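Excluded from the complex is one protein chain; the other protein chains are retained at their positions.
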Amino acid sequence: MSPLGWDTAADLEKPPAEIPSPGEVDVPEGLRAEIEAHMANYPDRRSAALPALAAAQREHGWCSPQAIAQVAAVMRVTPAYLESVASFYDMLETEPVGRHSVYVCTNISCSLRGADALLADFQRAVDGDPEVNVRAFECLGACDIAPMASVDGVYVGPLSSQDIPALLDDVRAGRAVLPERQLARRLVADPHANSTEFPQHPAQGAAHGGANLELPTEDPATARGRREPR
Amino acid sequence: MAAADTAAPMLLFTDIDEPGLATREVYERRGGYESLRRALAMSPEDVLAQLEASGLRGRGGAGFAMGKKVSFLPKGAMDKYLVCNADESEPGTFKDRELMQKSPHMLVEGIVIASYAAGATRSFIYIRGEYVLQADALDAALAEAREAGYVGDDILGSGHSLTLVVHRGAGAYICGEETGLLDSLEGKRGNPRLKPPFPANQGLYQGPTLINNVETLATVPAIIRMGGEEYAKLGVETSTGTKLVSVSGHVQRPGNYEIELGIPSREIVYGLAGGPPEGRGVKCWFPGGSSSPVLTADDLDLPYDFDTLAKAGSMLGSGAIIVVDDATPILDVAMKTAKFYRHESCGKCTPCREGTNWTVKMLERIDAGEATPMDLEIMASVQEHIIGNCLCVLGDAMAMPIGSMIAKFKDELEAHMERARLRRGSGDRIASDSALAAQGALANDPRTMLGATGAGDQAPGAHEGAPGTHRGGA
Amino acid sequence: MPRPESKTITFTIDGREVSAPENTMLVDAAKLGDVEIPVFCYEPKLGQPVGACRMCLVEIEGIPKLQTGCSTPVKDGMVVYTQSDRVTIAQQAVVEFLLINHPLDCPVCDKGGECPLQDITFGWGGGISRFVEPKRHFVKPLELSPLIAIDRERCILCYRCVRFSQEISEDYQLVLLDRGAHSYVATFDGHPYVAPFSGNIVELCPVGALTSRAYRFRARPWDIESAGSVCTLCPAQCNVAVTVRDERALRVLAREHPEVDDGWLCDKGRFAYQSFHVPERITQPLVRDGGFLRPVSWERALDEASAGLRRAGARAAGVAAGTTTSEEGLLLARLLREGLGSPHLDARRSGTVSTGLARALAAPALQARVSDLEFAHAVLVLDTEPVDDAPILDLRLRKGVRRHRTKLAVASPGATTLAEPATLCVRFAPGAGAAFAVALAAALRGEDHAALARDAGAEADQVAALSDLLRGSESDEAQGPHEVVILWGERLTAGDSADHGAQALLSLADALGLADTDGAGLLEIPAHANGRGLREAGVLPNAGPGYGELAGAAGRDAAGIAAGLAAGELSAVYLLHCDPLRDLPDRQAWGEALASASTVVAHASHLTQGIREHADVVFPAEAYPEKEGTVVHPDGRVQRLRPAIAHPGEVRHEWRVLAELAERAGLELTLHSGAAAAELLYASVPFYAGLTLDEIGGRGVRWQERAAATELGAAAPPAPGPGAASASAGEAAAYRSLWDAPEVEFSPTLEFLFPHPELLADDRAASAELLAPELETAS
Partner (left out) sequence: MASPPNSEDGGAAGAPGTSAATLNVAAWSPGDDVIEVQRTPAPGPTRSTWRTFVETLRGLGTTFGRFHETPVTVQYPEEKTPVYPRFRGRHKLHRFEDTPQNGAQAGLEKCVGCSLCAAACPADCIRVVAAENTPEHRVSAGERYAEIYEINLSRCIFCGYCEVACPFDAITMGHDYELSDYDRTDLIFTKEMLLAEPLERTPLRNEGE
């Protein structure tokens, strides 16, 4: 299998892709306003490429040629420029994907704690569901709750395969995912970080720091068994 | 708890978990923005002098003295930029996330003070796109700060003005490299630029640019509060102050800890983080994120500071300690590391683009039993060919740890290779495993950890017709 | 803007002391000491080095890491090693890395034999590869555009092509997609890469990843010869090297000349050579016989032409355009003036500038060079669209803005492609260029210009802003004299307001002090490729060679000739590389004129409509690589065309045909060689005096820089005649696309760009009907 595009020739019937002339592309008003607001933030309008593409992705679900043409029309740059930028970044999708994204961190710290098996289980669990885009992701910066996943931008962890059904139910129902496992609720591990003066966060219980964290308890043998399911 | 003995003075993590610390009200109640007032009362040169006196070294990875960096900016009236590097994506690192999420005002205050010292009037926080919660917290804090006049025109009547924008990335490790970050901020692909010219002379939009890590900038208010010289008394001579370390991997209490630089590494790994799970030992550990060469259990008694670790052949980097226990095959660690850098290589320069790709292929061949001991030599030489020959440090970031693993665990890798060859020969892994175990060949090979290839392969399209899944048993 | 000056320093490379200008990049400086440092991504024409390929790593004393030679400026006393073990190992490593995914299909690769990757692998590679894994394989070749094929297996990701698209032509169509080892060069969503300068990426590519579809598999480097020439398909006159095999042109490459083209070519210049070898080309004399053009012998054609012209006598007229060389122009002028006694000839599209004004505009002090466009503080593009009229100057203007922060202002009647780099764009009414220049001159003099601007259809405050920009701010003045270049199109001096336009230009020049400032001046883009040369050779109704006074009364200009023919006052017309229906304004008038002419003699290479329907005698015209003669660049650079390929069929040198006709008309010329014709030209034009072919050489020489330039003579510009400058309708719609040329129409891979597909079918059919059988029997 080769990456998309490698084997693709240009379609000589198409016109060259220049900057779309105003009026050539219909842009939803909200999107246009958002992109223009981003452009105002920078001395050079091209700087708004990332936020603008992200906005278009929210609108269209992915950076489709149509979405890119819309951004190009507002930003007055060529669509090729935007496509080039979009294809560089992991979070900008250049192929159609499900509307819900589940990024499972499979980098080293999460891997050491069983993320690869978690990912495989995730993929099995959403097999055939076009709405949920489960993909492996490089380090998401939450090694303290490894293995973890970013579900529509919300970090949850530590996760085990048993959590997957509940998590997916939450995603599909549009609820907050596994509230008790969300990173937002977690205290830092450093026991000295919190002196005395303020009341404890109710959700965290009395314990400080790492103490409230559940380490994966399974021993290596069961871990291996789980990882080699077939 | 053993950690209690090493109680360091809290600068960044003081009451970090206090509810509402992210709001201006609580932050100010705790003395927030006092340093800003104090700094604005001083001349920019005095602020800079304080920063230089503090000996604060950059917390992002390179460890360059922050005061010196500010002083490199050309003087005079021109558009200067201050960019806060919040693209924290070094595997194992998650300290900036904590700061931005829980104490965003501290960062804003640090940025405003630093911009005052540097004479910068435009500032950007480049935060990685995955940090949605943290970016939202920063946006909210920024709105509050603007309202209170800490950011904007003529801050607190000092005449200093600053526009500050939170710029969200979209998922690319290379944007943590300062010049890659600048290109990304300019709306391009995040390709690193050739240096020189250095960003201090020609950075964002060709203007002089100061780029600092979140933790570095967040430390600035503390330095102003306590005075540069007082700050320099913390830590050891060439590594002053406190440092946030992120400990992860095979430890019992992973998380962020604030330490005084120079304490023994063992204190961190065993004392604070609780060490590896019961019954296991430390096989190796990355002292500064996945791009630092690995150290072994013997090195655990080294003091944790910039110079000592450099002398030991590794680096403090971003202060992210990843512990790997002795039940994990080193090949899997190498494979994870190499695959990560292959995925994140921007593709601009040849040694990194091709070298990372080739290294992964060689590792896969080793694991598939298609390699010979000469391949280890080739792999080591490929790492040497990458180191120092790349445009930026990403190539080195793979080649150094992989090189160190080959050097330090050569025997294990050769044994792994040999076993894989035997397995390949007999065709049935499970059966041959027990057969081999009977021969004693599998001693110390629990093969626990990760399916380092197979499902974990996330490079979009392994188009090369990879040797296939090699974990047998299909 | 002062051009960078640098002092010479000495550095040591491989133990050799070498002197080089300070801050040259090491790769370039090393060449001065005969040391070659291999490079892939480095190409100074593309701007700042990117240091991506890492091929040029060298060791510099005092720096621990190896440095890239392409991005390290030399400093005095630097000690550099390019042969040390460290460097050798690093270079071998880079070659090994690059070849990991390169298919090594050199035998089928068009680049084979002239491929930097081959050369560098041979010179600096390790000789073996330790890469044993399977290489990647993809479908190939793929089309990137109708002109260019892409082979992604071979790409080594040196970034040259995408840098060209983004930083030189600034079309941003060709980009890199994806990341890391998966990166590939592509366009948006499968659109083709079609842009005026796209062909340059083929020449830039250091491997065989981008190849020309027109040249594909035509020849190997050892099969071919390279012949230096000058492209005369537009006034920009880029220097080119024609690739010749079996005496046919197979390819056109840039022959870098910093004062002309900067090493780039437009796609017309690069690909239109195909039209020289198509079956539709006229390769025999044709004579109209019984209403149809039929191939005849040269003798018969010359007889017919000569008889027709002699019958007309003083009622004959001549129009020259296209690739006509100055010698041919001079011979045409002498044929008409001396042989036939007719003063009616022209090489302009319309309108006549009085001799005094023409001389004043040609004054050496007022002439800007092409490189001035790049280094000036401000450039005004006035009533011309460089990308259509002289494409390569478009790149030069963009380069000035990008690299030297030149302020670019564009004044035009329509939208311009230079809007993005331009600081200011001003619009005026179509055809009101001269009126606009008058208004601008008034604004620069500080006079009230509101009414004048209104007459020109421009906004007064925009005119004021433009005048401020041209005058420069005070801080600019501190940096020395403010250099302004005005790049203007011939249509500014078109039609009835020709003298007004010229007068306005002179007053603009006066107000800005262009004559006194080095690096400032005027640069005209004439309508025809050798427009300037033809005027200087005296192909004008009102001036002889070198803008000399005529003995008799002035003749008719092009429009006048059309009117005269239509009214029966003239009876014969000689068309030199000109189909008036295509090349001259007022197509309808010319249609009537040619229909009523009793004799139409034409030199043409393709049967375009005007020739097909009206010519009585058609001489096969030469293509520029077949010609021998002189052409003059818009900035006064005298350049030579030398025969590079063989004449197809029975094509003869055109100067010979004209000389023959002139002799039959009674002149005594005794020209036996192209060199003799050139001598005649240089002797006829006072300010060319003493020019020799040696002096012109391969690079040309600006006559303004020679001592003989004073022979032009100063002329007091006459006061403008009565009547205000007004829009001339004829020129209003006259912006002509770059692609609107028979060379494009008849080039198989280029024809898709020809803007009039309906004409294309007609011309093809007619040519096929007439010429194809003949060609078949001939071949």
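We just call them A, B and C in the order they show up, numbering each chain from 1.
The rule is simple: contacts are C-beta pairs under 8 Å (C-beta built on N, C-alpha and C of every residue); 3 or more make two chains touch, one makes a residue touch a chain.
Bear in mind the structure is a predicted one, so any value in this text is a computation, not a measurement.
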Left-out chain, listing which of the shown chains it touches: C
Candidates C:Lys31, C:Arg130, C:Arg218 or C:Arg311 - the one touching the absent chain: C:Arg218
Options C:Pro38, C:Gly69, C:Pro141 or C:Pro235, residue touching the unrepresented chain: C:Pro141
Chain C, residues in touch with the chain not shown (by the definition above): 105-108, 112-113, 140-141, 216-220, 222-223
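To be clear about the criterion, only the chains that are shown with their structure count from here on.
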Arrangement of touching chains [line / ring / star / complete / other]: complete
Chain occupying the middle, per Cα centroid: C
Junction residues of chain A - those touching two or more other chains: 2-3, 6, 84, 88
Sequence positions of chain B contacting 2 or more other chains: 172, 189, 343-344, 346, 460-461, 463
Of all residues in chain C, those that touch chain A in their complex: 136, 138-139, 142-146, 150, 152, 166, 171-179, 182, 184, 186-195
Contact footprint of chain B on chain C as seen in their complex: 48-55, 57, 65-66, 68, 71, 89-90, 93-94, 96-98, 100-101, 130-131, 133-134, 136, 156-157, 159, 176, 178-183
Residues of chain B that touch chain C when the two form their complex: 172, 189, 194, 342-351, 353-358, 361-362, 365, 378, 382, 385, 388-391, 459-461, 463-465
